[in-house]
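Of the protein chains in this complex, all but one are displayed in their positions.
For clarity, chains are labelled A, B and C in written order, and residue numbers in each chain start from 1.
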Amino acid sequence: MFRVVEGEINVAAMISSAQRPDSGAISTFIGTTRVDESDGASVEYLEYEAYRPMADEKLAEVGAEIRGKWDVRHVAITHRLGKVAPGEASVAIVVASPRRGPAFEASRYAIERIKEIVPIWKREVWSDGYVWVGSQIGTRGAK
Amino acid sequence: MFRVVEGEINVAAMISSAQRPDSGAISTFIGTTRVDESDGASVEYLEYEAYRPMADEKLAEVGAEIRGKWDVRHVAITHRLGKVAPGEASVAIVVASPRRGPAFEASRYAIERIKEIVPIWKREVWSDGYVWVGSQIGTRGAK
Amino acid sequence: MSGGKNVKVLLFGAAADLAGKREIGVSVAADSSLDELWEAVVVEYPRLSPMRQTLAFAVNGEYAEKGAKVSPGDEVAFLPPVSGG
Partner (left out) sequence: MSGGKNVKVLLFGAAADLAGKREIGVSVAADSSLDELWEAVVVEYPRLSPMRQTLAFAVNGEYAEKGAKVSPGDEVAFLPPVSGG
């Protein structure tokens, strides 16, 4: 239920697994590659890498935190590694709860915590160089 | 993009349509039939009816409100009518935005507004009778 | 149309259930209000009476207050508290 994968994320299968008679609400968050533009250049794709197996363990830790904070009956998180093209999903979070409030809050919390504690890094590859997001180190502007 | 339908909701297709290069976040909410239990009875299914075409128009109005409040690039809402079995989806909301905050806020707003202004009614059919949700009128307890 | 049922009233959810009908024909004079229409319907369908406080109304597909005018040819809907989602 907490996985780092190399290929496309099967969001439909994740949602199917979250449909349960004890829950009335499923909140899903999907992060996708957005094409930013600046200085006449644009993002061509994102590329992710992870420290495994620590990343898998930290994703599971996010799941455990959620179960400790809200009444959720299903939590699944999948993060993709490697190149992720514009519009494609890099991360998917699916939470089922008896009620919608906890489902929304838990999925929001999950993405915030992933961005805080899971050892995964993203490189924006632009038409004129790349940048490591967070570190702001790369070859853009180094021209 | 704003529809009342008779059969199963194709959430996967709704999400695919929301994947756009100008957006980095997709928030999806799915309402599903939850099996509550009380007095030794349990919910067998939900049954929805709508005042059409007013329901379609009000769903579109919810979409227009969202576009007026947040920077969202895609909003789709589908509400199912008729019998909806346990775990199945009665409503799906899919919002894409450049950033995750607006995506979450808009999808949450959408479900709250649907429950306020869209002329759709739900009957809980229990093993011992039925109840119109909201009106609390039905045959349960009338035994 | 004089004397005929010139307004179509649609009932939904619990209201349809209590009235035992989903559609009722009602005769209204040219300058009637929704409130007057409601009173006319309740006389014929007294089981609707307890819903008075919670019902909303629509005239021709848009929410309307009880003081709103209803004219021959209009479509009126009796809307219990909505419960979609």
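General observations
Rule of thumb we're sticking to: a residue touches a chain if its C-beta (ideal position, glycine included) is under 8 Å from a C-beta of that chain, and two chains touch if they have at least 3 such contacts.
Bear in mind that the values here come from a model prediction, so they are computed numbers and not experimental data.
The chain not shown here is in contact, across the full complex, with A. Touch with the hidden chain on the side of subunit A covers residues 31, 48-51, 53-55, 57, 79, 90-91, 111, 114-123, 132-135, 137-138.
In this text, only the chains that are shown with their structure count from here on.
Distance between subunit A and subunit C, defined via averaged C-alpha coordinates, is recorded as 50 Å. Taking the mean of the C-alpha atoms as each chain's centre, subunit A and subunit B sit 25 Å apart. For this pair, subunit B with subunit C, the centres built from the Cα atoms lie 26 Å apart. Multi-chain contact residues, meaning those touching two or more other chains, occur in subunit B at positions 31, 111.
Shared interface positions of subunit C, defined as residues touching 2 or more other chains, are absent.
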